[in-house]
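The structure appears right after this line, and notes come after that.
Every protein chain but one is kept in place in this view of the complex.
Labels for the chains are A, B and C, by order of writing; each one numbers its residues from 1.
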Amino acid sequence: MTYQEVLENARKRMAPRCKVCPECNGIACKGIMPGPAGKGASRTFQRNYAWLSDHVKLEMDVTGGDQERNMELELFGKTFAAPIFVAPMGLISLAYTEDMTDKKYCDAVMPGAKAAGILAFGGGGPKAENFYEPLEAIRENGGWGIPTLKPWSVDVVKERLKEVETVNPIAFAMDIDSAGLPHANLANPPMLLKTEAELKEIAEATKLPFIVKGIMTAEAALKAVRAGAYAIVVSNHGGRVMDNGLSTAEVLPEIRKAVGNSVKILVDGGIRTGDDVFKMLALGADAVLIGRPYVIAAYGGGAEGVALYTEKLKAELKDAMTMTNCTALTDITMDKVRIV
Amino acid sequence: MTYQEVLENARKRMAPRCKVCPECNGIACKGIMPGPAGKGASRTFQRNYAWLSDHVKLEMDVTGGDQERNMELELFGKTFAAPIFVAPMGLISLAYTEDMTDKKYCDAVMPGAKAAGILAFGGGGPKAENFYEPLEAIRENGGWGIPTLKPWSVDVVKERLKEVETVNPIAFAMDIDSAGLPHANLANPPMLLKTEAELKEIAEATKLPFIVKGIMTAEAALKAVRAGAYAIVVSNHGGRVMDNGLSTAEVLPEIRKAVGNSVKILVDGGIRTGDDVFKMLALGADAVLIGRPYVIAAYGGGAEGVALYTEKLKAELKDAMTMTNCTALTDITMDKVRIV
Amino acid sequence: MTYQEVLENARKRMAPRCKVCPECNGIACKGIMPGPAGKGASRTFQRNYAWLSDHVKLEMDVTGGDQERNMELELFGKTFAAPIFVAPMGLISLAYTEDMTDKKYCDAVMPGAKAAGILAFGGGGPKAENFYEPLEAIRENGGWGIPTLKPWSVDVVKERLKEVETVNPIAFAMDIDSAGLPHANLANPPMLLKTEAELKEIAEATKLPFIVKGIMTAEAALKAVRAGAYAIVVSNHGGRVMDNGLSTAEVLPEIRKAVGNSVKILVDGGIRTGDDVFKMLALGADAVLIGRPYVIAAYGGGAEGVALYTEKLKAELKDAMTMTNCTALTDITMDKVRIV
Partner (left out) sequence: MTYQEVLENARKRMAPRCKVCPECNGIACKGIMPGPAGKGASRTFQRNYAWLSDHVKLEMDVTGGDQERNMELELFGKTFAAPIFVAPMGLISLAYTEDMTDKKYCDAVMPGAKAAGILAFGGGGPKAENFYEPLEAIRENGGWGIPTLKPWSVDVVKERLKEVETVNPIAFAMDIDSAGLPHANLANPPMLLKTEAELKEIAEATKLPFIVKGIMTAEAALKAVRAGAYAIVVSNHGGRVMDNGLSTAEVLPEIRKAVGNSVKILVDGGIRTGDDVFKMLALGADAVLIGRPYVIAAYGGGAEGVALYTEKLKAELKDAMTMTNCTALTDITMDKVRIV
C-alpha cells in the first residue's frame, strides 16, 4: 500500500463530510458540523493551518556536510522514533462516517503508531463509553498510549485515574478546553473548567505524568506549570472550541519564553508535513500532535496507513533537518526558521 | 422554529436583493442599490465586516475555573439581558422586498427584542411616516424602544421631541450622518449636518438621554460629549454613507481612549455573532447595535425569529466569555483580544 | 441620458478590448495590447487602482454643521468648477475600437469638459497627425484645452510650441515618460528622454505655463521645479510605461513633501470616483487627471457623456467633502484620510 492509495481509499470511505483535500486547511469542510470543520466559520482551523504554512519559513543551509540526522525524542522517560504523536480524536463516527467507531479507530492508530515508533493519544467524548473504549485499546496495546480525560469534577477525575492506572500508560492528558466543544452540553458527567488549584489536585492524585491540553496564553501555561504538569499542549482543539482564536503557532514562542524549560511543550493545529513538525519545534515545541491527517490515514489504511503516514512525516522531517543543517532535534531552534 | 429555518424562510422572502448569505459580508449584494448594499462599491460595508472578522482574535484561557457568566448590561438606568440592541433600520420595503413595511418590521423586532431581554431602536427615513410609524410601534410596545430622529433643523427636532416624550421611551437617538445616505436629498423636512452647539441645544431640549449616532473620530466623539450626549454610536451607517471609510472596529479603541468613561459607547458595523459582540466590547464599547441580521431574522421568523437570533447571540457571547475567563462584561477588556 | 446608459452604450461600442468593467482596475483587460491594458502583466495599472482604493480611507466627521461645499479650483490664472482634468489620451482607435478617431474623441471631451466647467488635455502619438488633430480641436474649442507635446528634440519642441501658441491654450504639457510607451519606437520625430537643462530650455521657450508629466520621484520633481515647470503630473502613464512601477498615490506624499508649495501638483492613475479625487488631494495633489473613464464616457455618450461623468464626480466629491467636514479644497489635507 502506498500513501497515495491510503488517500484514495480514505476519499471513498470518508465522503461526504471530509473530502480528503490535497491541503487539509479547513476550507472545503467549513460549516460541516457535525464534521471535521472548525467551530463557526472555521476561522481558527483555517488560521492554524494558514499561519503555520504561510508565515513560517525554513532557513536553508547545505554547507554543514554529510551527517546522520537523529530525530529521536526522549520524553516521559521513553524514546520515540520522532517528535510526533497522534492527537486524541473522539466521536469519529459522528464527525466523519459511521464506518468507523472510536474503538476501531484506536485499533488502527495505536498499533500503527507503535509500528512506526511513536504513540497515540486516546480520544474522548460526552459519554462514558467515549472514555472506556480508548482506555481498553491502550490496555490491549500494552499501555502504549496516553488516555485523555475530560475536565470532569475533581472527584470523578480521581476515580477514573484509578482505572487509568490499571492500564499502565506512559502518561495521561486532560483537554481542559473541552467546555467549548459543540457537544459539551451533552456531557455526562459534566465537563467543568478547572482552576490552578484543581489542576494541582489532579496532578497530585497520581504518579503518572500529567499533560494539560488546551493552553493558548503564557499565563495559562504558568498556571499549568505551578499545578505540576509534566507537559502542556498548546492547542485550541484544532479550531473546534473557538471560531475567532489565534493560531497555535503564533502563540507558541511567547509561551515557550514564559515557561523556559520548566515544562515540556507539545503543540497541535495545522501540522500536516515534516516541514510543519520542524517549524513547530523551531518555534518552541518539544514535540507535536497531529489529528485530522491520522483520521484520514486510519480510514484509508488502518494501522498500516497510520504507519505509512508516520514514515512519510519522518522522511520529510529528516529532509528538513538535512536542508537546514540540523543533526538532532535540539538543533532545531528559532534561528532555523524565519517568521515572515 | 429553529434559527436555520428562520434563515431558509428569509432566503425565500428576501430574494433577490438580499441573498441571506452564510456570511453577511457585503460581497454578494455589492452594487445592489436600493438594497442592503453599502454605498458605491460596498467597500466600507465589507471593511466593517472583514476588519472585525480577520484582525481581531480572542485570547483563549480556560484556566479560570467553572463560573457563572453574567452578560447583563446596565444602561439608561435599565437592565438588559445582553449588551445588544437592534439597530435602527428604515425603508425596509425599499431596501429589501415590499413584503415588509417599516411598521411590520417594528412589530417584529420590538416585541422580539423585548422577549429576549433586549431592546430595538426605531428606524427612520426621508418622509414623515418614516418617523411616525416606528414611534407608534414604540408606544404600542410600552415605550420599550428608542426612536431615532433624523438631523432635521433644531426647531423641527424640538417639535418632534415633544411627540417622542409622549411614548415615554428609554432614550432617543439621532443618526447625524444621515446626510450621506443615498436618498438624503429626498428628505422632507431636510436633513442638515449639526454643530456641537446644535447638538447641545437638542440635548437640553429634553430630559431623555441623547444618543448621537454616526461618530467615527475622537474629535467628533469629544464634541458629542461636550454637547451632553449620554451615549454615542461609533457608526458609519453600515457602510451606507461612505464608500471609502474606515471600519468601526478599527477606530473604536482610539475613540474610547479619547473620551475615557465620560460617555457610553455603542458601536455597529459587521457584528454578526456573539464573538463579534465580545470583540467590540474588548475594543472599547459598552454595547453593540446589530442591523442587517435582525432584518433577516424579522423576515424569516417575525418576533420569534428576532428572539431566536438574540438567544443565539447570547449563547455565543456566553461561550466567548467562558473560553476567555470572563465572568462579567467588565472583564471583557482589551487584553482579552489581540489585533493581528 | 443617464450615466448608466452611457456605460451600457460604451460596453457595446468598445468591445472586445475594453469591457467597461464595474471597476476599471486593469484586471479584465490584462495583456490586451494594443488595448487599454497596462504594460506587461498590467501590474502598475492594477497597483495604481488597488493602492488608492484599498490603502487610503476617509476620516468621516459629520459634526461640522451644514455648510456650503466649494470645490472650485484656481489654476493657471483660471477658475475650474472642480479639481479635475481629462487626461491626455491618444491613439484611441488603436487602443479601443476604430469607431473613434483621436479627433472625434477630442470633439467629445473638450466641449464636454467645458460644459461641466473643467478642461481636457489633448493627447498625442508617434505620428505628426497625433499632435495636430488635438491641437486643432483645442483651437476649435476656443483655446480651452491643454496640448500635450511628446519629448521630441528641443528644436522640434520649440518649433511646435510656436504652433501651440497660435491656439492660445491655457498651458502646455509634455509627457516626458513617453519613451517607455509600447509604440515609442515608431515615433517620428523620435522621442528622447530629457535632462533638467533641456526641460529648462523648453520652459523658457514660451510664456505658456509648462506642465511636466511623468514624475514619480522627489528628485525628478525637484528637477522639474528648477527647470521652471508651473506644474508637474505625478504619473506613470496609467501603468503603460512600466510593468513593475509604484502606484502614483503611494509616491505622491513624498513628492509633495519634497517640493513644498514651489509647484502645482497634478496626479493621475486609478482615479475613478469623487472619493478618489478627494484622496489624491489629501495626499498632496492640487488637482487630478482622469483618463480611461473619460474614454468610456466619450464612447458611451459623446460630449454629453463626458459632462455627465464629470457631474457625477463633482457630486461624489461634494459628498466626500460633506462627510469629512471640508468646505473648500484647501480643507482636504492629509489628516482627512488614513493610509491603512
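One rule holds in what follows: contacts are C-beta pairs under 8 Å (C-beta built on N, C-alpha and C of every residue); 3 or more make two chains touch, one makes a residue touch a chain.
Predicted, not measured: the structure shown is a model, and the values here were computed from it.
Looking at the complex as a whole, the chain kept out of the display touches A, C.
The residue from C:Lys114, C:Lys194, C:Lys314 or C:Lys336 that touches the chain not shown here is C:Lys194. In the complete complex, the hidden chain is touched by one of C:Ala224, C:Val263 or C:Leu313, namely C:Ala224. Among C:Asp177, C:Asp276 or C:Asp319, the one in contact with the hidden chain is C:Asp177. By the touch rule set out above, chain C reaches the unshown chain at residues 31, 40-41, 43, 47, 176-177, 179-180, 192-196, 198-199, 214-217, 219-220, 223-224, 236, 241-246, 250. For chain A, the residues touching the chain absent from view are 22-23, 53, 56-67, 273, 275, 279, 319-320, 322-323, 338, 340.
One rule holds for everything that comes next: only the chains that are shown with their structure count from here on.
If each chain is drawn as a node and touching chains are joined, the picture is a simple open line. Shared numbers divided by all numbers used gives the overlap of an interface; between chain A and chain B this overlap falls below half, so the copies present different residues. After Cα superposition, the angle needed to carry chain B onto chain C is 90 degrees, rounded to a multiple of 5. Taking each chain's centre as the average of its CA atoms, chain A and chain C sit 59 Å apart. Distance between chain A and chain B, defined via averaged C-alpha coordinates, is recorded as 41 Å.
Among all residues of chain A, none touch two or more other chains.
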